[in-house]
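Heads up, the thing below is written out as structure tokens.
Omission of a single protein chain aside, the complex is shown with its protein chains in their original locations.
Right, chain A next:
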Amino acid sequence: MPPLKGNFLSAGKPTHKLACFVQARTLRDAYKREQFAKFEVERKALRYIIRSNQFTPRQKTEAQLQLTQLPVSSQPTKIKNRCTVGGRGRSILREFKMGRFPFRLAALAGELPGVKKASW
């Protein structure tokens, strides 16, 4: 068997322009999402081979190796939600796609329907 090549995160740009706050990291994340969508079916097929008992152990290990050889950028765990207003990577409110501070500003300005400041 030939030696396995190291698999590194490949750089790239998304095919579409983004209409939100654009930063190198948001672009990178958008690219990863596209890559994941591109390889999703292949990944799923390999995962199916690995999980089912209809295949021989050899076939399974081969599928495992192939799965590791898929591009790193197409791994679903590499995808990270980012703030669409400021590009922040942490403390993102998933429903609003915003970081905590833009969310607070928008909520206090009354731009988010149904969001109200709590006080008791």
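Just so we're on the same page, contacts are C-beta pairs under 8 Å (C-beta built on N, C-alpha and C of every residue); 3 or more make two chains touch, one makes a residue touch a chain; residues count from 1.
Criterion: contacts and distances are computed from a predicted model.
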Chain not displayed: protein name in its UniProt record ("Small ribosomal subunit protein mS33", "AP complex subunit sigma", "Pre-rRNA-processing protein RIX1" or "AP-3 complex subunit delta"): "Small ribosomal subunit protein mS33"
Chain A residues touching the omitted chain (full complex): 16-20, 26, 29-30, 33-34, 36-38, 40-41, 44, 47-54, 76, 79, 81-82, 84, 97
